[in-house]
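In this view, the complex is presented without one of its protein chains, the others remaining in place.
The chains carry the letters A, B and C, assigned in the order they are written, with residues numbered from 1 in each.
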Amino acid sequence: MKQTVEIYRGGVKAMAIWDDVIPQEELKRFAAGGMGTSLVGFGEKAVLLIVDMSYGFVDSSFPLGDSSVGWTTVHHIQKLQAVAREKKVPILYSTSEWKNNSVERGLWKRTPEVTQALKNPKAYRIVTELAPREDEPVVTKMAPSAFHGTDLLRMLIQYNADTLILTGMVTSGCVYATGVDAFSFGFRVIIPAEGVADRSQIGHKVALFNFHMKYGDVLPMAEVLRYMSSK
Amino acid sequence: MKQTVEIYRGGVKAMAIWDDVIPQEELKRFAAGGMGTSLVGFGEKAVLLIVDMSYGFVDSSFPLGDSSVGWTTVHHIQKLQAVAREKKVPILYSTSEWKNNSVERGLWKRTPEVTQALKNPKAYRIVTELAPREDEPVVTKMAPSAFHGTDLLRMLIQYNADTLILTGMVTSGCVYATGVDAFSFGFRVIIPAEGVADRSQIGHKVALFNFHMKYGDVLPMAEVLRYMSSK
Amino acid sequence: MKQTVEIYRGGVKAMAIWDDVIPQEELKRFAAGGMGTSLVGFGEKAVLLIVDMSYGFVDSSFPLGDSSVGWTTVHHIQKLQAVAREKKVPILYSTSEWKNNSVERGLWKRTPEVTQALKNPKAYRIVTELAPREDEPVVTKMAPSAFHGTDLLRMLIQYNADTLILTGMVTSGCVYATGVDAFSFGFRVIIPAEGVADRSQIGHKVALFNFHMKYGDVLPMAEVLRYMSSK
Partner (left out) sequence: MKQTVEIYRGGVKAMAIWDDVIPQEELKRFAAGGMGTSLVGFGEKAVLLIVDMSYGFVDSSFPLGDSSVGWTTVHHIQKLQAVAREKKVPILYSTSEWKNNSVERGLWKRTPEVTQALKNPKAYRIVTELAPREDEPVVTKMAPSAFHGTDLLRMLIQYNADTLILTGMVTSGCVYATGVDAFSFGFRVIIPAEGVADRSQIGHKVALFNFHMKYGDVLPMAEVLRYMSSK
């Protein structure tokens, strides 16, 4: 599935991935309100976060997975991961895990069949292509945001990070929730458009549009790679 | 602006407000994944939260406001507020305030013109039609979620709430972020569709779709009024 | 090590476990300020939390453990655990775990020798006498408070708890930090005096004094057992 990833930047005329779903009239209203017309920009110290790139989301063999967008995204993130490792940019990962007690699982809306499928530990295993190294922390979360109920925030502060490069699945779910939290905690959030994916194309595009209008920057992967390479 | 508010509930065939923006194919994929096919349901003790119904969002005289949807929503929420008061359901409100120091304002993407407009205290004043009574707490927030940097969570716990009736503006921004946090903290979240609004129709619909698929229930206002009246 | 556990309650004259360390003059100043002169009291729905009753704290074979107070406390908590199970009061546990990366371990002040000793998984194993049942959740934490970086809060909310019965080790460290968080989140916190212990007797007593003056109730275990049995 091809995605156009040139990003809309307010004044600057450019094709953005959401241009085919957000009506012109609405784009104009946002521009008039001054939203999305500037960039937050990269700070001094970035950390790369890879959200939920486990088989359960990447692969269609799981009920919540979507191979049609998942595997392409894996390959895009791989490039970023390689540069981050080379440039000593810290990498953090999130995933989830099966919990026996319903009170531990939270109030997710799921059918018994999906709950059953989520008992398979492979659903939570980060795909081999992106496997964390021993020195790269993985947080285990039960809520959409990778900050909720985890030590992610403390580690970002210990890394003295001011910028979060945010990737993973799914855009409109855990990625978006993580991005809103990161923004709320005062981090500059940069989402490389090809580094996130969603089983819903419209959910994907509208989430990125929303995020770019209000909270952080959605940029082409090439631009994020360029920034990281220059470190 | 008329909105169709019959809600999609998985198995039950019904027109939902997002049916004109979410492609059939995607709706089917969600149904196949068991998402949105059941309701979280009301619990034992509900609290009504009214997010950011201030002139700055309700009224088009402010750059981020939208009268075309704001005032209708005010009137819908008024009915809920009246029943809540009658039935002794606690009501909480959120708004924001101007801060002189940029570090206090956070990293919102805004033009200097919008920032200037936000110095007007009226932008943060809750509209007269929904004015909080003295005994109804108002939290002041600087982040999208009404939980972030406020005492909302403690008050919900002191009220012994298990259910959050979530209303306000804007759907895809502060309402959505508040809803994700409420879900993450273990509350049943119910959004009456006519009780929320957004300057972007597609943002509004996709946010509600997303929320109903994963985290909580988007219901017609009539159903929420019925529940609250029966208390 | 015998502890006197009658609790000081402001006006009511009674021997409290801290009476031998807090000077009379200071007790009077607190009473004059109206602190500790009333009880928060039990609410409607209690949860029992057992903090860090692992070999690393209970047993002197570990550098941070103290058998002289740990094992007595195990036996006291056992009684409470038994009644809680009988009365269907939910039980939650916290412990910690070894992390390979220093950034995951946080900024605890420890010598290399202590850090080395903490690699032993037995340090984090909850003592057999208090072993959690399969349906009793255990949260894994890296910070003093059992709320920090865990799902404890969400589970308390899902249990609809308004009261936290707080036990474990060590009083002045993880128990106290957990208690302050629970109070801050709006829970009634009850500490049965014999259900908590510390390697420092003065730390233990002053922490309980402080807590009882400001945030929650320190009660004799017998009173907490009586309350729980009456459910």
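In this section, a residue touches a chain if its C-beta (ideal position, glycine included) is under 8 Å from a C-beta of that chain, and two chains touch if they have at least 3 such contacts.
Owing to the predicted nature of the structure, the values given are computational and were not obtained by experimental measurement.
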item: Option from C:21, C:82 or C:131 whose C-beta touches the chain left out; value: C:21
item: Footprint left on subunit C by the chain that the document does not show; value: 21-23, 26, 29-30, 32-40, 63-64, 66, 106-111, 113-114, 143-145, 148-149, 172-173, 177, 180, 183-184, 186-188, 199-203, 206-207, 209-210, 213-216
item: Residue numbers in subunit B that touch the chain omitted from display; value: 90, 99-101, 103-104, 106-107, 134-137, 142-143, 149-151, 154-155, 158-159
item: Sites on subunit A contacted by the missing partner chain, in the whole complex; value: 43-45, 153-158, 160, 162, 184-187
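As a convention for this text, only the chains that are shown with their structure count from here on.
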item: Reference subunit B; chain at largest CA-centroid distance; value: C
item: CA centroid of subunit A to CA centroid of subunit B, Å; value: 24
item: CA centroid of subunit A to CA centroid of subunit C, Å; value: 38
item: Subunit B, residues touching no fewer than two other chains; value: 184, 186-187
